[in-house]
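Only one protein chain is missing from this complex, and each of the others stays in its spot.
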Amino acid sequence: MVGASKAEKGGGPIRLGMVGGGQGAFIGAVHRIAARLDNEFVLVAGALSSDPARAKASAVELGLDPERSYGSFAEMAKAEAKRPDGIEAVAIVTPNNVHFPAAKAFLEAGIHVICDKPVTSTLADAKKLAALVEKTGKVFVLTHNYTGYPMIRQAREMVAKGQLGDVRVVQAEYPQDWLTEALETTGQKQASWRVDPKQSGAGGALGDIGTHAYNLARFVSGLELDSVSADIDAFVPGRLLDDNANVLLRFKAKGKARAAKGMLWASQVAPGNENGLKLRVYGTKGGLEWTQADPNYLWYTPFGQPKQLLTRAGAGATAIAGRVTRVPSGHPEGYLEGFANIYQEAARAIRAARRKGGKPDRDMVFPTVQDGVEGVAFVEACVKSAKKNGAWTKL
Amino acid sequence: MVGASKAEKGGGPIRLGMVGGGQGAFIGAVHRIAARLDNEFVLVAGALSSDPARAKASAVELGLDPERSYGSFAEMAKAEAKRPDGIEAVAIVTPNNVHFPAAKAFLEAGIHVICDKPVTSTLADAKKLAALVEKTGKVFVLTHNYTGYPMIRQAREMVAKGQLGDVRVVQAEYPQDWLTEALETTGQKQASWRVDPKQSGAGGALGDIGTHAYNLARFVSGLELDSVSADIDAFVPGRLLDDNANVLLRFKAKGKARAAKGMLWASQVAPGNENGLKLRVYGTKGGLEWTQADPNYLWYTPFGQPKQLLTRAGAGATAIAGRVTRVPSGHPEGYLEGFANIYQEAARAIRAARRKGGKPDRDMVFPTVQDGVEGVAFVEACVKSAKKNGAWTKL
Amino acid sequence: MVGASKAEKGGGPIRLGMVGGGQGAFIGAVHRIAARLDNEFVLVAGALSSDPARAKASAVELGLDPERSYGSFAEMAKAEAKRPDGIEAVAIVTPNNVHFPAAKAFLEAGIHVICDKPVTSTLADAKKLAALVEKTGKVFVLTHNYTGYPMIRQAREMVAKGQLGDVRVVQAEYPQDWLTEALETTGQKQASWRVDPKQSGAGGALGDIGTHAYNLARFVSGLELDSVSADIDAFVPGRLLDDNANVLLRFKAKGKARAAKGMLWASQVAPGNENGLKLRVYGTKGGLEWTQADPNYLWYTPFGQPKQLLTRAGAGATAIAGRVTRVPSGHPEGYLEGFANIYQEAARAIRAARRKGGKPDRDMVFPTVQDGVEGVAFVEACVKSAKKNGAWTKL
Partner (left out) sequence: MVGASKAEKGGGPIRLGMVGGGQGAFIGAVHRIAARLDNEFVLVAGALSSDPARAKASAVELGLDPERSYGSFAEMAKAEAKRPDGIEAVAIVTPNNVHFPAAKAFLEAGIHVICDKPVTSTLADAKKLAALVEKTGKVFVLTHNYTGYPMIRQAREMVAKGQLGDVRVVQAEYPQDWLTEALETTGQKQASWRVDPKQSGAGGALGDIGTHAYNLARFVSGLELDSVSADIDAFVPGRLLDDNANVLLRFKAKGKARAAKGMLWASQVAPGNENGLKLRVYGTKGGLEWTQADPNYLWYTPFGQPKQLLTRAGAGATAIAGRVTRVPSGHPEGYLEGFANIYQEAARAIRAARRKGGKPDRDMVFPTVQDGVEGVAFVEACVKSAKKNGAWTKL
């Protein structure tokens, strides 16, 4: 039962700006807590809303210096780049279609970017963005937050070390129920932009949560996806984007082993599921199961032996899980802590970039722009496959 | 906390014979316990093995009259049909390929049939059998035993009554792990015939357990399947039949509602899964979830309300569940009781047939030869789809 | 996934009679199913009710020979003892106060006894009965049925083998909710006799379910109880016997280890608990947890290692569990199978007694009249302690 204050640093926190996340938004507040939790970041500037009044009111509520509350991300990138105390990194927490232009503006202004997923609303933009990250050399962190959960880190390590043998089957699912009815017609802000192709891109449930499930499957299995066969539906009358997606997965073969197969289900119309993200990975030597709603547990079965319940910071936890753990086993950590772990990794990367010749932390692990490209490619391949009546489609 | 001895009858038990189920078999013993549990059947004859020595030894062990231990099902059908005290029904518990000829022999001899699943090893045989059942007017019960679980009965009733609204999504899965390695090469009898196309038919995991998952999905949802897109693998080197099947499902539309979609996963190579049969059904008004390993529970979520844990014989249990329940809530019933419920329904049907002009019980519910046809059609459609690289294939 | 027909015998079944268990009773039907499940017993005689009309109707329903449906247990004991085909054993399933006179009558008539718990309604009677069993040499099986669950057998073995080290703490509980309101005033038969001191004895919840929890704690831990401190209540106005009992336990020391301690909670007024029997045992080297509602699982934690989920017939199951198991892992067994295991052990004992010089099965394990004495002693000690404001009271 060792405690840990590992993330607390004597050095000054990183100056952070935010695009989006004003009043009425959900994910902005999550980013702010995640940034603050380990004392690694301090929020000093924002372009918090495309609506000027809301932007201003939000800035006041957050205690920002009024001078540093901007009317647009473009203005903010420009102004902050000039200040000696300007932001070192920006968090982009807008609807998907704004990710690309905003990220572009900050990268070109020499500012690191922490960006919500999916990385962009089109694959073409995602690729352009990846090229820009490469060119500028800036840190780019994509908040596929579920990869921040300690037991997910451990699961990834177990697979990488061969504890499951050759992976054969990967089952990923992310069911929700909040869009079972036409919530978007009630003016609910979260629902409205998510079902609008202009703001979300080609995928509905696929883009919003399918990308999380897919990212997690890749992150833990260490496999690359070859192709998909998808059957997608918009069950709620009048909805333009999918609210349920059933997808078959074929991974690329690794070594001599037969290529792994899988299924992915993303749904926003499955009553009784709040955020039912679940991942199961099975190999020749064992199996793993993990559920987001109960993230401190990882079920592990070495084939032919009893099932083990590994717990965060518990008897079977490894160093890699411990590195992103704050409290002893049996004291649950949750969504915010997992999210904060992504911010913590971002901080490490940004601090490494601060130092001349600073070597990046060997254990530093966070979703990158390349993961973002993969995610958007996944969405577009699914949509393409679905239009071709489920034809197998390469990513 | 009232108990129930509802199945105990003053009338004499039904005389039963058995084909297969000799020493070393698994499912034969299950059928015998199921037949005996409610005192509805008495086992009086058998052709317990194709190996004469094993047949004889098995009959002795079971206390059968040596005269009524036969060397073949053909001989048994003939001899028993002639006896005034001959069997009224036969249980067929052999490998799949024997189902058809054996069932044919008994139906033609005027004997009711209780048959293990899948009903036959080819669709052509299944259809012939269905015609024969029709022609002879005999009772034919297919032991899709999972439909016997009380909470599954209740789930079916809830869907039928509209408590879920229009069904949109059906997720069915049946993972196991016992064939993760090449158990069939060790002489293990259960494994050997299941991976042999000559004895099993076109499906491996698909036929053995996929048919169960599919049958349950149909039984509960009340939907008919339109077509499938399947990706199947034999992961264990040298295995000829699938040990993992990932299948997309399209159901037929019902009324004006958009057609329901689903996925079905059957696997025998998923370490950590013993008999992980699970069914989830989601509609416009609510969702249901049920797991075979914990069959006394049924999760029900009316959309927008808290999740409810319905329990067998508990506060939320309905009459339809109570009808196939023996002990009070909180005292778990299991696999054998569920199996016995199929035998109990069979007994009702056979007793009704005994009576002149006897009306069949309105509530009588058991899987029929037609369900068997559907099951084999499902397997063959999946195999066909898989051979065409997942092309959508009608049943 | 090996099957098992281990309990099926070529030899003829044991002839069984029953006292109590007529229409409206609960536990009688359970005993009959348990006796029948493995084909070890055949019910041939009964004194099924103290109400002659009900006794007769019940006998007809069960298909008993009318000659062998008796008006009283005394008559039955006498008549059956004289018949060449008379019963070899009797199941006594009446309210508690009838256990003693009925058991006495049959033992003295040379008939083995299978008796429901608590063994008698007073400690004095229990001791007399124990002496009589000793004197007659007959088999006496007390149906503390929960000791029949396979994982409970395994738990007991694990403790005996030292896998938990020295036992320090034992926590047993058996909460129910069915007597939360005054059900006994509605004419419900099960409730009525249980709350009546004349029929039940000194304990209400204590006698009905507390004895089960206590018996299980002893059975698994292998410890003997030294003394109790109890606080008991009848929460429902007008009720004469306890419906909630909170008890502290002190076990006798074993070897040099400090004596183990524990708590026991029995309640019939705890809404949300159907049959919440639960046992937890903790020692210097590990811990075990088991819950009756999910009996196929046994949680085992070797200290300092991850928690393991042992499953009936699964990877970590031992031979001792396998011996009382009928179906493969992942196919749940329940209450009736556990109950049948007691009958199976009884059959082994009775068959051994049949044989001249027959050696009893070394592994034969069932609750005896001595366990019954312990149970009634526990109830009386608790009631005595409660009357003395919780003074520690020896058994």
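When the chains are written out, they are named A, B and C in that same order, and each has its own residue count from 1.
Note that a contact is a pair of C-beta atoms (placed from the backbone, for glycine too) under 8 Å apart; a residue touches a chain by one contact, two chains touch by 3 or more.
Since the model is a prediction, treat every value here as computed from it, not as a measurement.
Touching the missing chain, out of B:Ser72, B:Thr291 or B:Gln308, is residue B:Gln308.
Only one residue in the set A:Glu75, A:Glu134 or A:Asp294 touches the chain that does not appear here, and it is A:Asp294.
Considering the complete assembly, subunit A touches the hidden chain via residues 1-5, 8-12, 25-30, 32-33, 36-39, 60-63, 176, 178, 188, 190, 273-276, 292-296, 311, 314, 326-337.
Of the residues in subunit B, those that touch the hidden partner chain are 300, 304-311, 314-316.
One chain is missing from the display, and on subunit C it is touched by residues 164, 168-169, 171, 177, 180-181, 229, 231, 233, 235, 244, 246, 248-250, 258, 261-263, 265, 267, 269-273, 280, 282-289, 299-303, 307, 389-392.
Heads up, the rule we're going with is that only the chains that are shown with their structure count from here on.
Centres computed as Cα averages put subunit A at a distance of 55 Å from subunit C.
Note: centroid distance subunit B to subunit C, computed from Cα atoms, is 34 Å. Shared interface positions of subunit C, defined as residues touching 2 or more other chains, are 311, 314.
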